[in-house]
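And then chain A:
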Amino acid sequence: MSGGAGSVLGSFFQIVLVGVLGPLLVGWVNWVRGVLSNRKPPSVIQPFRDLFKLFRKETIRPSGTSALFGLAPYVVFSAMVVASLLIPVVSTVSGGRAMGDAIVLVGLFALARVFMALAAMDTGTPFGGMGGRREMMVGFLAEPATILVLFTTYLLSHSTMTGVTSEVVREGSVLPTPSLVFGALAYFLILLGENSRIPIDNPATHLELTMIHEAMLLEYSGRNLALMEWGSSIKLLLYLLLGISFFLPWGMSGSPGWQGDLLALAALGGKLVVAGAALALFETLMAKLRIFRVPEFMTLAFLLAILGFLSHFILEV
Partner candidate 1 sequence: MNHPVEQSVIQLLGGLLLLTVFVMLSIRRIFTMIRVFTVQGIILTANAVFVGAISGEEHLFLLAFFTLVLKVVVLPVLLFRLIHRLRLRGDVEVVVNVPLTMVTGILIVVFASSLAAPLTMMASTISRGLIGFGLSTVLLSFLVILSRRKAITQVLGLLSLENGLLFSAINATYGMPMIVEFGVALDVLVGTLLFGVFFFQIRESFENLDLERLEKTWED
Partner candidate 2 sequence: MDILATLLIPLSAAGVLALFGARSWAPRFNVVASGMVFLSALEVARHVSGKGIFALSNQLFADDLNIIFVVLTGLVATTTSVFSVHYVRFEVERGQFDSGRLRLYHSMYQMLVFAMLLGLFSNNLGLLWVALEAATLSNAFLISLYRSPKSLEAAWKYFVLLGVGIAQAFFGLILLYFAAEKELGPGGMALLWTNLNQVKSHLNPQVLLLSFIFFFVGFGTKVGIVPLHGWLPDAHAEGPTPASAILSGLLLNVALYAIIRIKVLVDGSLGVSFTSGILIVFGLLSLWVAVFSMWGRKDVKRLFSYSSIEHLGIATLGFGVGGEIGTLAALLHMTFHSLTKSSLFFLVGTVSQWCGSQKFEGIRGVLKYTPFLGWSLILSVCAILGVPPFGIFTSEFLIFDALLHWSPWAAPFLAIALAVAFGVLMKRVLELVAGETAPSGPLPSFSRVPVGIHLFLVLILGLGLPSFLWGWYQNAARYLLGTL
């Protein structure tokens, strides 16, 4: 892949890939969770069926909501799609197209979150407001930690461009350095918090008092709900992809070329299967935290991020 046409084609391919892999990943995680908890698991492609069904259903807008309510799903979804272009998926050099800046990525996620929370508050229902507030609280705590993790990777690669960092780590030795290990641990906690997974939130229930993410989507239906759900599944995928490209980039293709990309795609598939299963296992083992303990959880993430940041200066100079 090279040149303008190739670049456009590559980007298109990446969007499609992410769009498909997102729901698939959620399906996979749910499937593993089902198996682990001795239930008859739903099919791996269940999320696709759900999305398909929702797209055909009628979309109802609650009375008293503003235009923001209708706008939010599109903003969220397109933020995710744009974000997917900023993350190296199969190759660290995607056809001459410079990969995006990680800071922009954080900004895009924040944009999606703000719209989601605003729309939830827009409905005027108690649950919506509660969910929006909690989501903002988690985000408020997670973002500094995210930025710190990004700074730590920046210290290694001297660039906040995701592709460059990924390439530096890939080219470097396979040996883990303390700063990367701490960064990865912190990142994992952030991932759980940002994507409303256990122990912060339980994506599988609508338990009134504890829910965060679901509380925001209560009033959505039809196409809007489908876009929201799809966006969320892409968000989870993107977090995993970013984690993989920063902390486990080995197996990615470092040079343009079809063969390399195919190989990298296979490696990516393998990593995602393992990561999804690991996530499911973790979620099965953990219990949900009380909402009051959430700040402590995110403080831990922040602490790990800082330790990673510091150990770079202390140990790796």
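Just so it is clear, a residue touches a chain if its C-beta (ideal position, glycine included) is under 8 Å from a C-beta of that chain, and two chains touch if they have at least 3 such contacts; residues count from 1.
If you want to know what made the cut, all candidates are chains of the complex that A comes from, given by their letters.
Here the structure is a predicted model, which means the values were calculated and not measured.
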> All of 1 or 2 sit in the same complex as chain A; which one actually touches it?
Replying inline: 1
> Touching candidate 1 in the complex: which residues of chain A?
Replying inline: 173, 175-178, 181-182, 295-296, 299-300, 303-304, 306-307, 310-311, 313-316
